[in-house]
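Taking it in order: structure first as structure tokens, then the write-up.
Every protein chain of the complex appears in place save one, which is left out.
On to chain A.
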Amino acid sequence: MRRLLVANRGEIAVRIIRAARDLGIGTVAVHSQADADALHTRLADTAVGIGPSPASKSYLVAEAILDAAERTGADAVHPGYGFLSERASFAAAVADAGLIFVGPTASTIERMGDKVAAREVARAAGVPTVPGTPGGVPDADAAAEAARSIGYPVMLKAAAGGGGRGIRVVHDEDALRGAFGQASTEARKAFGDGTMYLERFVERARHVEVQVLGDGSAAVHLFERECSLQRRRQKVVEEAVSPGITEAVREGMTRAAVALCREVGYTSAGTVEFLVDDETQEFFFIEMNTRIQVEHPTTELITGIDLVAEQLRIAAGEPLRFAQPDVARRGHAIEYRVCAEDPGQDFMPQPGGVGRVTLPSGPWVRCDTWLEPDATVPPYYDSLLAKVVVWGADRDEALARSRRALDEFAVDGIPTTAGLLRELVDEPWVAAADFHTGTLESWLAERKENA
């Protein structure tokens, strides 16, 4: 690998360029019109404009990206997260063009991206899955029949859905029969596939995910992250490791994730997501993300392993550089996603120009961002401004450092979520790690009422 094209923007493009540079690999940035002067565009050795500002006309146009790769002599493409990162056809097109795709093979992306197929892989690997139907159900009668053995409440999920879209919770058979037809029609419209399946709904669920690395034959885990603090199914705060599971669950869950990777011969970095029933500590496989994730720095801080650099090494054909016993963890890391949103206005996105920018740094504080003084936050892309990631010898120390880091974060010109995140750190239920995937939203609702 000599020259890497980064098919993304924002903080992750910057992050990938840095990893490539650390390894002595040349870099090519692609950018939309709005990003012509963005940090990733300026940091890369070469930059190529690939179209107008909306992502659908630039970062999502595979042909424009492949054309940029050809023109610049790039021999590899890193897709980052979002955009084309989990589109199997893009991975295939990159490979067909004779280039290295930094990620798993197109067939693995396709298999793990289809929730029904992914659950079949999990079952084959002996990984526990949420009680539910093995595949799609043809109609409301079949759904009602299945739900009787799964037990209510159940979730109706679109096989082709994602990011929390295409999901309905129903509490009894009447509700299920009422919702089935509409949910299926909506899924067909939204995702081009109306296939629905059923799953048990866990009331107090934690979202815990295992980071894995594979080279096609060997696979290791890098422990887990807890991502239960969510708003509208979007992660807000993540930490490594999970403060909400026992050591026995950690053992079982990480072993299960590695077994899943071996089952599919997984190549590159990936994340195996689990749902943990907080009451019973049962854990169930939900899905696999076949890409680098936003919250990967927390894992890097506790293991000392640069996940993006390892992705590049594996993509270049190197075998995994460590066996499981070589992967150790130390301390605790927490990531806060600071977004250009106004918590006082129901998290309304806040694009626009910024003035002075003060980013936290100092001992054991990492800030991954694309933001610079006098930059413009474009309206076209997601609202993530920066990821503030802190490390501590233990969770209490990490929380104390979070206070310092978030207090330092300041952006003039637009509202951000930094103040809200700072407030969150002082909540006793956060300190006690007494939360599940619904807790943050209840707290926000309560806070709004009291305001």
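Here, a residue touches a chain if its C-beta (ideal position, glycine included) is under 8 Å from a C-beta of that chain, and two chains touch if they have at least 3 such contacts; residues count from 1.
The criterion applied here is as follows: contacts and distances are computed from a predicted model.
Missing from the rendering is one chain, named in UniProt as "Biotin carboxyl carrier domain-containing protein" (options: "Gas vesicle structural protein", "DNA 3'-5' helicase", "Cation:proton antiporter subunit C" or "Biotin carboxyl carrier domain-containing protein"). Set against the missing chain, the residues A:Tyr381, A:Phe409 or A:Phe435 yield one that touches it, A:Tyr381. Of the candidate positions A:Met348, A:Ala400, A:Ala431 or A:Ala445, contact with the hidden chain is made by A:Met348. Listed residues A:Ser53, A:Gln281 or A:Gln324: the one in touch with the omitted chain is A:Ser53. Within chain A, the residues in touch with the undisplayed chain are 53-54, 189-190, 340-341, 348-349, 351-352, 379-383.
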